[in-house]
Structures are given as structure tokens and as C-alpha cells.
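Part of the complex only, each chain left as placed.
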Amino acid sequence: MQGQTQQQAYDRGITIFSPDGRLYQVEYAREAVKRGTPSIGVRTDDGVVLLVDKRISSPLMEEASVEKIHKADDHIGIASAGHVADARQLIDFARRDAQINRVRYDEPIGVETLTKDITDHIQQYTQVGGARPFGVALLIGGVTGGEPRLFETDPSGTPYEWKAIAIGENRSTVQEYLEENYDETLPLDEGVELALRALGEIRDELSPEGVGVGTIDAETGAFLELSNDEIQEYLSDLALLEDETADE
Amino acid sequence: MQGQTQQQAYDRGITIFSPDGRLYQVEYAREAVKRGTPSIGVRTDDGVVLLVDKRISSPLMEEASVEKIHKADDHIGIASAGHVADARQLIDFARRDAQINRVRYDEPIGVETLTKDITDHIQQYTQVGGARPFGVALLIGGVTGGEPRLFETDPSGTPYEWKAIAIGENRSTVQEYLEENYDETLPLDEGVELALRALGEIRDELSPEGVGVGTIDAETGAFLELSNDEIQEYLSDLALLEDETADE
Amino acid sequence: MQGQTQQQAYDRGITIFSPDGRLYQVEYAREAVKRGTPSIGVRTDDGVVLLVDKRISSPLMEEASVEKIHKADDHIGIASAGHVADARQLIDFARRDAQINRVRYDEPIGVETLTKDITDHIQQYTQVGGARPFGVALLIGGVTGGEPRLFETDPSGTPYEWKAIAIGENRSTVQEYLEENYDETLPLDEGVELALRALGEIRDELSPEGVGVGTIDAETGAFLELSNDEIQEYLSDLALLEDETADE
């Protein structure tokens, strides 16, 4: 009880350290990420796979409108977990940033450069008063100079590079699956399968409309979103396909 | 009691996360939406229907002045539920945005583009200090490239696309009716009937003056508001017409 | 007691929603309106009548200085109830707005346009921090295109159109009288009588100096204030005239 009262004293203002040197508002923003449906990123030698879970609350909602995977530029895709409206702000920031790079330097922005521009932007919201931190984590995948890269941004504004990673709800179960099964020599389509099987760890069944998959091929360097038919084929092959008669 | 005290600690500032990663002021703004009279949107292959409930507090009030359905542009209508004055601000924003699009690109704004511009605007009021979130939800219906679209915006600034949706008071009863009876192949006039019957689930009788109906036909791509006579005919056909002798 | 404590927690900042989605500061501003002496508006096919109650605290005060009825433009009058100094700010806003319209478009501003400009202005004070809402309601009467219009603005910034309406102290008694006796085919002078009789419901006697009456005739489209002699005649005819020997 004592400890709890103390904590309450420091967790309200974003620009305040607690006596043990923590920023509670940033940690609470991380909780907002954990409340979101999961997203998964897998990087292999052949490219990057982004997978998002798009569960919907009503059969009348359009799954396509559940925005969790975004094209930031021709060669970069971004998946998010957490506060959806906050994610949209960062995606907009990313797109403008990528476009400015093309205009100024006449070349596509580096995946790492873009990531760090975004994390610098996020950090400002954790130090300067008058606003709250972003309640969202991003997975930024892309190809720079023929090399696939996969980054994560968290609400503190720290960038991390990953071979494979899960963010959002039930993150640890999915991450454990990835750690046990990851192999960086996988062809890109097996990377998609790895991501789908990892999500399958926390879902009994999946529907083509309930997930979104984007890939960036190291060779072409182009971000592509899979069609529902393509996803259906993957799910069917992996025996993860939901029984369609139930919901529609 | 303990839980309640804790909650109180986090729900006052809009720019503050609670320890479980929630933004209480945004959630309370959603309550303002639930306090509003209901609005309904139905999208079929032939177009979009927007229906609003305009109950009035005195027989001397002009029903027409109960602003719940608005023309944002020739091809887009917007219905609202919640804080009326807040809705007016967003409608103004939408109209300016649509007009700017026409001037700049010499073409009508896309329904999705407009929706996202509005949700970006809403999101700002949930992150930056010094103002409160908008206490209103919008249904944005229109036709882009011959295709009917129906979006919802909520107080967090998240856009959702729907086949059919209810917002405001008694939302779940109306939404349930829509889920059970929706058919995307309905002609537009049957879409109107579906919406009216859905509202009838929570009202014993309806008057032509007490509801507002707007439609956007996929073919013409034009937003039209039904006259009281047209609404009367619908209500009469559906046996939802209120006994006129009572009130006037 | 519990409920009361909770309420206190949310009713101090204007930019804060309560858990049930209400804006207490706006509701308290409505109480400021209810503390004001009543104002009445009546719209008939022939024009609009605005009536204000100007009770004074000392016989040495000039009744004319109790500002409750104002000319906003040649064709528009405004009556208020509530915080007088706040009303003056909105009247000034209205006059500037009307003048700008004449300069820009070379035509008188529409009554509805003016009303909505005012309510947009009011709404800002309920959403953005650093100021309180306006503690006043306005009745805006005028003629646009030959058609009489009567609007109300409330402290939330919502516009309503009325056939007849009372605001301020004892509003419900006066409104009830209006609802029972209103007839939109009344000639304008009978509209004045209806308003005076409605006020008589909550006053035993009235003096010419203690009320103010403004009319906008549909035909001439001009706002006119009645002289004390004209009011005296009305009161005398209606047997509402106060016994003059008492006060002066």
C-alpha cells in the first residue's frame, strides 16, 4: 500500500522522474501497446515480413479499415500495435519524412534513418511538457542498399533493430515461438509462414480478412501487401484457416 | 472503492495515461457520444443511407434546427451523435477540407481522405494539452469513383469503415438489428427502410419531423436529404408513423 | 455524498469531461442563464418579437441602461439572459460579424449565418483551456429573404431555431404559457401581446420602463424598439400596467 501511494505521486506528469529514476507515463504508454492486438516482424536474408492481427468487433465492420499495416514509401512498410490514432500520426510523420528525403537527395530514405527520425520525434513527447507520449510501438521494415532491415520503435523513443520480433498483446508467447524457430536463411515465403505460425500460437484460427501481411523483397526492394486470396492459401496450407461457416 | 480512487487519479488530464495504458478523458468523451440521440448509417451496393433521430424538447422548437445531418460536399453527407456544438466544429473542418481539395486538385475529395483528415484533427485534441477531446462521433457517407463508402470517427481519432453502423444512445440494440438484417445487395430505398426499422427497435413511433434521412446514390454520386413527405411515406409503409393527433 | 464528491472532481476545469460524458462548467454556465431576468422571443408569419424584463434595483437607476435588447444590424435584434457583461461581448462580436458581411458581400447577413458564427465562437470557450464559457443565452431574431427567423444560442454553443421561446428565470412557466397559446398566424402586434402576457405569468404588474420590446417586421425587415408610450398602451390594454403611484 505504501509503495502504491508513492508510485501514484510520480506517475501523472510526463516530465517527472520517480525517485528510482523511472518515467511512469512512458511505462504506462507501453501498457497501451500491450493492450493492442499483436504485430509481428520477421527479417530473413531475402527480405522482411510484417504481419498484423486485425480482429474486428462487428461483422459489419470493414476489416480493411482496421489500419495496422502501412506503406511509408515504395521500399518501406510499417506495422503498429497500440493506440491506433497515435500510430496514424507517426505514419504521417514517416511518409512526409520519406518524401522530403526523395525531394532533397533524390533517393529513397534509409530504413535506419527513417527509424531514427521517428524515434527523435517520439522522444520529444516524453521530455517536453504539454503533451503525452505516443501510446504505440512500430515495426519498420524495408530494404536499404539491397539489405533487409527491421526496426522497432517504443514509446520512450528508443530504436532497436531485430531479426524477428512481436509487439502487442501476448507478446512473450509469440516472441518465444520466434526465438525457437527463427532461421535467417529462410526464403521470404517461409518467413511469412513463420510469422503466421507464430500468431497461430495465440489464436486458434485465422481468417484472410483478420490478418494483414506485407513483404519487402530484398531483390526488388518493393513493399507489397498480400491479397486475401494469397493469405487464404497460406492459412490453408498451414491448417490455420478458420471455419468460414461460423461468421459469415 | 480502492479501484475507484485510483481511477480518479488518472481521468482528469487528457494528456495522461493510466497505469493500464488507458486515456480516461477519451473514454469519457465516448460517454458523451452515448448520451446523444442515435444516428445510423447503412451502405449498400447502390449507395449510402444516413439516418438521424431528432427528438425535440418543445413543440415550439423547429425540428430543422436540430442539426444532426450535414452536407459536407456534393457527394458526402455526415451524421453525428454526441455533443452538438463539437459536431459543428468538425463539420466546418470537413467542409473547408473538401473545398480546399476542389480548389487544389480540381476534383471532389475522397471519402476516405476526408475521414482521415478529420481523425487526424481529432487525435490532436487527445494528445496535446490545453483542450479537451471532441465529445462526438461522426458517420461519414459518400461516393468515391462510383463506390459507396461509410466511415465512422470516434473521439480517439480512429477511423473505421462499416457496412452498417449505429452510434449514440442504445447503440447495441440498433447495431444488433443491423447485423441480423443487413444485406449489401439492398436497393437504396430498402437501405432507408432498414435504417428506419433499426431505429424503430428503440422508438415506439416516429414522426417525419423527428427523423432526418440523407442518401448518396452510387450512380449519381449526389447527397440528397429526404423531404418530410418522403419520410412520411416510408414511415407509413413501415407502420412506424406516430399518431399525429397527440402532439400538434 | 459519494456522488457529490465525485461530481466535484470534474466540474472545475472547463476542458474536462466527467466519467458520464458531461461538461460541468457548461452546465454551470447554464445556471448563470437561469439566474438572469427572463427574455422572450415570438416568431409569427408577420415577423419576430423580442421582449426583455428590465427590473432595476433602485429607482435612481436609468432603466435604459439595463442592456438586454440590442440591435445587431438593421434587420436583426438580439435579446439576452444571464451574465450581462458576457452578453455585451457576444453582441459586439455579432455587430462586427454583420458589418463584415455587408462590406464583403454587399448584403445583409443571414440570421442563421450570424447565429452559427456566434455559436462557433461560443463553442471555442468550452473546448480550449484558459477561459470560461460564456454565462449567457441569446435570442436572435431577424428577417432573411422576407422570412422571419428566431434562434437561441446556449452556453455550449449549440444553435436552436424556435417558433417561440423563453430563457432565464422561471423559464418553464413562461415557456408553458407560450406552448399553450402560440399561433403562428398571429399579426405582429398580437405577437407582442402574447409575449407580454407570457411575462405577466411570472410578474403581477409591469411598467413601460421595466420591459423592453423589439420587433422585426417581415415586410419591412427592420428592427424597431417600441417607445415607452407604445409599451404603456399595450400594458394598459392587457391590464398588466403597474400602479404608478407606488414607485415614482
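Order of writing sets the labels: A, B and C. Residues in every chain begin at 1.
By our rule, a residue touches a chain if its C-beta (ideal position, glycine included) is under 8 Å from a C-beta of that chain, and two chains touch if they have at least 3 such contacts.
Just so it is clear, the structure is predicted and the values come from calculations on it, not from any experiment.
Each protein chain is a copy of one sequence, and the assembly as a whole in this entry counts 7 such copies (shown in place: 3).
We take it that only the chains that are shown with their structure count from here on.
When chain centres are defined as mean Cα coordinates, C lies farthest from subunit A. Look at the contact of subunit B with subunit C and you find different residues on each copy: under half of the numbers used there are shared.
Chain geometry summary: the mean Cα position of subunit B and that of subunit C are 31 Å apart.
Separating the CA-averaged centres of subunit A and subunit C is a span of 55 Å. Multi-chain contact residues of subunit B (touching two or more other chains) are listed as 129-130. Residues 6, 9-10, 13, 15-23, 116, 119-120, 122-123, 126-130, 151, 156-165, 175, 178-179, 182 of subunit B are the ones touching subunit A in the complex. If you check the complex, the residues on subunit B that touch subunit C are 8, 11-12, 14, 24-25, 28-35, 58-62, 64-67, 82-86, 88-89, 92, 125, 129-135.
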